[in-house]
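Left out: one protein chain. Kept in place: all the others.
Presenting chain A:
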Amino acid sequence: MDRTYHNKKDALRLKIEDKYKVQGFINSGTYGEVYKAHSLKTNKEFAIKVFKLDKGGDYSSSAFSQSACREITITREINHENIVHLEEVIIEPKERKIAIVFDYSEYDLLQILHSHGLAHPNRIPMHEFIMKSILYQLLNGLAYLHANWILHRDLKPANILIMKDGTVKIGDLGLARFFQEPIQPLINGDKVVVTIWYRAPELLLGAKHYTKAVDMWAIGCIFAELIITKPLFKGEEAKMENKKQIPFQRDQLKKIFEILGVPTKQQWNDIDHLPESKNLKGFGDYKNTFESYMKQNAPTWNSKSGFDLLTRMLIYDPKRRITAEEALDHPYFKEEPLPVMK
């Protein structure tokens, strides 16, 4: 084999340590390990995500998992202030190493919620102004993704990054996909399944295709979590018992129904067409207690328009659920305190 090209490229390529000083380990996710580093040239801080190999030393398998490919191509393609910025990709073919360099974010939303919630026995409510600004920026990033035919599919507090200057950025686009063609549920091809607490009811009931509304449900869950500083629907995940059958997520649905009531045909016209709708019979007769639930869990929060927006994000029928574009235009963002972009 002619390796002239390989050799030429190998001679030119810089390694991570030629450009960055790695300061320490931050966290590990499903796909990789994330390190904090700074640029040797500019001293700017970065987060470097190093991908784990699919299969250890198997040189005849690809080192670029589907998720690494998605994350690289999608974050490389887009450019938006509320979406994590990809600085560069560094590869080391000999070590079969792939590293993505992102702008460093000081916190993620999970940490912030933790400092307000679990860490304090009495919970400290978040300032309306902060909450609103976070939500607004999130929606702004998501509206951009959706306008560009991209679904995120894994929105959750851990994937929402907060920069030093307060800018909110949507991160972890490892599950993001273009949706011009129908998208199958994640469970089929992909190994990982979206975190169950933020999963939309249509998916829980076996809907075959992802839509923008799935991301909006997750945003609704996150908005509620900002208000009550704990997850809204904290269901127990039913594990896969065998590979062929996708488990029915009874407990997660129960958690949703306990607060929002069991969906009626009037609320959600297509509900009977969902593959798992027969399972709905097994649930008791829950009523919608959302308003009193929120009052109880966030006694000091009394934004009428905020609650209106929240309920629109958590509408059962995905066709009627508010879109990111519409949400940005909601009265909640037009009344004091006004949201800021940082």
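Simple rule for what comes next: a contact is a pair of C-beta atoms (placed from the backbone, for glycine too) under 8 Å apart; a residue touches a chain by one contact, two chains touch by 3 or more; residues count from 1.
Everything below uses one rule, namely that contacts and distances are computed from a predicted model.
Only one chain is not pictured, and the protein name UniProt records for it, out of "C/H/G cyclin", "Piso0_000649 protein", "DNA-directed RNA polymerase subunit" or "Pyruvate dehydrogenase E1 component subunit alpha", is "C/H/G cyclin".
Of the candidate positions A:9, A:164 or A:304, contact with the unshown chain belongs to A:9.
Here the missing chain is touched by one residue of A:49, A:116 or A:177, and it is A:177.
Residues 1-2, 4-6, 8-9, 13, 59-64, 66, 69, 72-74, 76-79, 89, 91, 93, 96, 98, 147-150, 177-178, 180-181, 189 of chain A touch the missing chain (whole complex, contact as defined above).
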